[in-house]
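The other protein chains are all here in position, but one chain of the complex has been omitted.
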Amino acid sequence: MVNTAIVGGSGYTGGELARIVCRHPNMTLAAMTSRQHPGVKVSKVHPFLQGFVDIRFDEKLNGASDCDLVFVATPYGASMDVIPGFLERGIRVVDLSGDYRLKDTAIYRKWYGIEHKDLENLKDAVYGIPELFGDAVAKSNLVANPGCYPTCALLGLAPLFLDGLVESKVIVDAKSGTSGAGMEPTKATHHPNCGANVAPYKVGSHRHTPEIQMGIEMLSGTEAEVVFTPHLVPIVRGILCTSYVRLKKDASHDDLYSVYEKYYSGKRFIRVDSMPSIPSVVGSNFCEIGYEFAGNGNVVVLSTVDNLVKGGAGQAVQNATVMFGMDESAGLDFPGLGV
Amino acid sequence: MVNTAIVGGSGYTGGELARIVCRHPNMTLAAMTSRQHPGVKVSKVHPFLQGFVDIRFDEKLNGASDCDLVFVATPYGASMDVIPGFLERGIRVVDLSGDYRLKDTAIYRKWYGIEHKDLENLKDAVYGIPELFGDAVAKSNLVANPGCYPTCALLGLAPLFLDGLVESKVIVDAKSGTSGAGMEPTKATHHPNCGANVAPYKVGSHRHTPEIQMGIEMLSGTEAEVVFTPHLVPIVRGILCTSYVRLKKDASHDDLYSVYEKYYSGKRFIRVDSMPSIPSVVGSNFCEIGYEFAGNGNVVVLSTVDNLVKGGAGQAVQNATVMFGMDESAGLDFPGLGV
Amino acid sequence: MVNTAIVGGSGYTGGELARIVCRHPNMTLAAMTSRQHPGVKVSKVHPFLQGFVDIRFDEKLNGASDCDLVFVATPYGASMDVIPGFLERGIRVVDLSGDYRLKDTAIYRKWYGIEHKDLENLKDAVYGIPELFGDAVAKSNLVANPGCYPTCALLGLAPLFLDGLVESKVIVDAKSGTSGAGMEPTKATHHPNCGANVAPYKVGSHRHTPEIQMGIEMLSGTEAEVVFTPHLVPIVRGILCTSYVRLKKDASHDDLYSVYEKYYSGKRFIRVDSMPSIPSVVGSNFCEIGYEFAGNGNVVVLSTVDNLVKGGAGQAVQNATVMFGMDESAGLDFPGLGV
Partner (left out) sequence: MVNTAIVGGSGYTGGELARIVCRHPNMTLAAMTSRQHPGVKVSKVHPFLQGFVDIRFDEKLNGASDCDLVFVATPYGASMDVIPGFLERGIRVVDLSGDYRLKDTAIYRKWYGIEHKDLENLKDAVYGIPELFGDAVAKSNLVANPGCYPTCALLGLAPLFLDGLVESKVIVDAKSGTSGAGMEPTKATHHPNCGANVAPYKVGSHRHTPEIQMGIEMLSGTEAEVVFTPHLVPIVRGILCTSYVRLKKDASHDDLYSVYEKYYSGKRFIRVDSMPSIPSVVGSNFCEIGYEFAGNGNVVVLSTVDNLVKGGAGQAVQNATVMFGMDESAGLDFPGLGV
């Protein structure tokens, strides 16, 4: 049994981590922390966990020395304050903030607006999409869990770049459910504003842009150009990425299918299908992928994930599972709601 | 031309008032005030009014003396601070807050939690549902514009009580779009909380309960018992009231239809139909009404309004129109969106 | 291991049954039938089951003799054609249609419009809400799985009737997600009609009315009067029942809580809480219950279930689990999505 703790557990990601870990056959949940709600029952903040998670939030992780692994779900900037301490004590870490994703600290500074404070561990951090970088994850003590949008976009695009089939420019037009915006009410998530709307936001300036670019460059080995536009749609869970690339040379629909097969065959959480769907993946760790030709070598790649599961807590648990040498589907092998 | 102003114009009701008044053939909009946004262009706060309302918010109504009528859309408690001054200067008032609706100050104190400060004008204020109390509205200088829920419930039930057909107990189960909750983001209107939910709120304790009771007692002349449960549903505009009453003696579906005809024949904004619909009334000042028998003399009355129009700004304009002796449909004679 | 089959597996209930059974630690899924899709892969009709359910639909249940239990998810009328045969062969049955719920065949005829054809088994069928009628379920070979609305309403109201606290008249105002309407597109579920609407339907004439009445009479031992109004709301999963009863004599909020505790203590899937929520139960077998006073002895009872789980397939599996002497939470012990 892997003994885990969740640092920063009062948000949606924290609740989702607890929901998954509490049923994981090989994990226990020793503690959850929250600066906002110390001493409060976890099930008070996440009422759906009543009867499943009966602990209270701690302010800090005192008994952390007993943990084998910590999920860090604090905001960016805060993660790099606590993670060095955990690693020093020999505790493995999956970080769900953005702090350890971008290898280039100048890019981090530009997009996050602050200076990186933990260059040493940043160097060793592994960007954790198990289907793509599983070997590195397995050997790592610190995994940077990817953003929801990059997970969805990169899984959809990876085989095309790994096989060198497409040009280096990608446009990712993403549509996300509102749970991705977090637990705090804002104008953007106020129902009269978003309930009958499709709202683009941070156009040309979202932090997941350099992360998608870095991912593609890791896959293709060459420089990439990424245009990324996220939109808020009136659903609660789920992301659809509609990604636009162009083939370097002619290929048939079947040719591309073979390439997807080549890289994803045997990957439990990937489904390459005619038409990916959000309801099929909601509540699950699955990513569904489809593609269509649009003339002149243009390929439209469609991919879906549940932003809180494969796009967040589920993938974090999957990373942890891989880090401890277990089958990557342990604790995550359930289908989506479908409807 | 009736020269009007809107006090407290930065909320949804204020925007809707401006939307209607700016196209009214017999009204002009001289000024709008907002304590939050003094000096700001109205169309900055209500972008859909660009090209229609080109004034800026004033902090106070300085030039009010030029106005014939003021719409007061401030929160309860604040309305009764400014209204006496307007009336003294001979300006007529339609108040959209709850301050002048309840005649009994003890009941006002109990449900609003504050003491009434303007007993003199409260005495003369007319509860403004033009279809039911139009004669009084026509003679009034101060109309208390009803709440959205009471408007919808009372219009649905009125003929049954006016004709003495039903017992004195009413259960009103109401479903409202989220625009009824106002412009300020809250936990209740945070999309992840309300977007895939039906949320009852203030069960047994909503301020519209005594207002519905007062309305029924005005119609029936006898004491009434009201149970009222509002729910937030994931739509932006519209209210459905499902109201439960019991017939005092046997009556057929046609009998009831005759009673509705008797009171509503010629009323432009009332449609008594087999099945009322929210989309039919959205964007309009219409109220649709239907009813079904449910055994043992139980009658289920269904009624729908757009909470911001007939349930708010539209009815306020209708009241103002009646106060100035115009045809009540002036400026409001447009159909709902339908779809 | 209990070997099961699903008859009529191409609808939402069939898919949900398969979703639950395929992960059940003590059940196997031997076969699924569909008259519409014989020979087709189950995962073609229910794509979210890819990798979980790899069988094809049979037209009929040929190898049924190998089954220990059959879930019958055909429409009413069709169930009573096939169930006698299963029972004769010693196969236990959980029927999800309405055929075996109403004990009074005259009432069945009145509300379902057809004659009952299997009086013998109807006599022995047990109305299967395990929390209320668990002992009978445990001994039964044929369980009539309740309707989604009756499950939600009765679980909310049961303790009040079991303890004789409330009068015999109940008004149930129910709001349901659209998955309750089934897989076939209709005008009612066409998004432009229902997506920004709250639509009452079958007012005074829904078949679940006599079922709720029968349930209350089983609990209270005396005749009951039920008014039931279902509404379609623009969510996919979940039901909220807002039920109105009146106390026979004074009682405090705590008094009622004690009564709920008395009957539901130790019941895994019941949560009596201040405010039940739909998102908390979606994807789970839980039922959340709350209540508020509304003056004059009126009590408003609020209850929520996922219509496809506790209101359908989940409860069916729970019944099957109880029928075979297992812990009732086996295979169902997972929390709702929460958000």
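Every chain is named by a letter (A, B and C) in the order it is written, and numbering of its residues begins at 1.
Definition applied: a residue touches a chain if its C-beta (ideal position, glycine included) is under 8 Å from a C-beta of that chain, and two chains touch if they have at least 3 such contacts.
Computed from a prediction, not measured in an experiment: that's the story for all the values here.
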{"item": "Of A:I55, A:A136, A:L162 or A:A196, the residue in touch with the unshown chain", "value": "A:A196"}
{"item": "Touch with the omitted chain, as defined above, among C:I235, C:A251 or C:M323", "value": "C:I235"}
{"item": "Residue among C:T178, C:T229 or C:N285 touching the omitted chain", "value": "C:T178"}
{"item": "Residue among B:S179, B:N298 or B:N319 that touches the chain left out of view", "value": "B:S179"}
{"item": "Missing-partner contacts on chain A, residue numbers", "value": "171, 173, 175, 192-193, 196-200, 203-205, 225, 227-229, 231, 233-238, 240, 242, 244, 275, 277-279, 282, 292-296, 298, 300, 302, 339"}
{"item": "On chain C, residues whose C-beta touches the chain left out of the figure", "value": "12, 177-179, 181, 183-187, 189-192, 194-196, 234-236"}
{"item": "Footprint left on chain B by the chain that the document does not show", "value": "12, 15-16, 19, 22-23, 46-52, 179, 196, 236-237, 268, 271, 273, 277, 279-284, 308, 334-339"}
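In this section, only the chains that are shown with their structure count from here on.
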{"item": "Length of the line joining the C-alpha centres of chain B and chain C, rounded to whole Å", "value": "39"}
{"item": "Whole-Å separation of chain centres (CA-atom averages), chain A against chain B", "value": "47"}
{"item": "Junction residues of chain C, two or more chains touched", "value": "196, 236-237, 277, 279, 282, 339"}
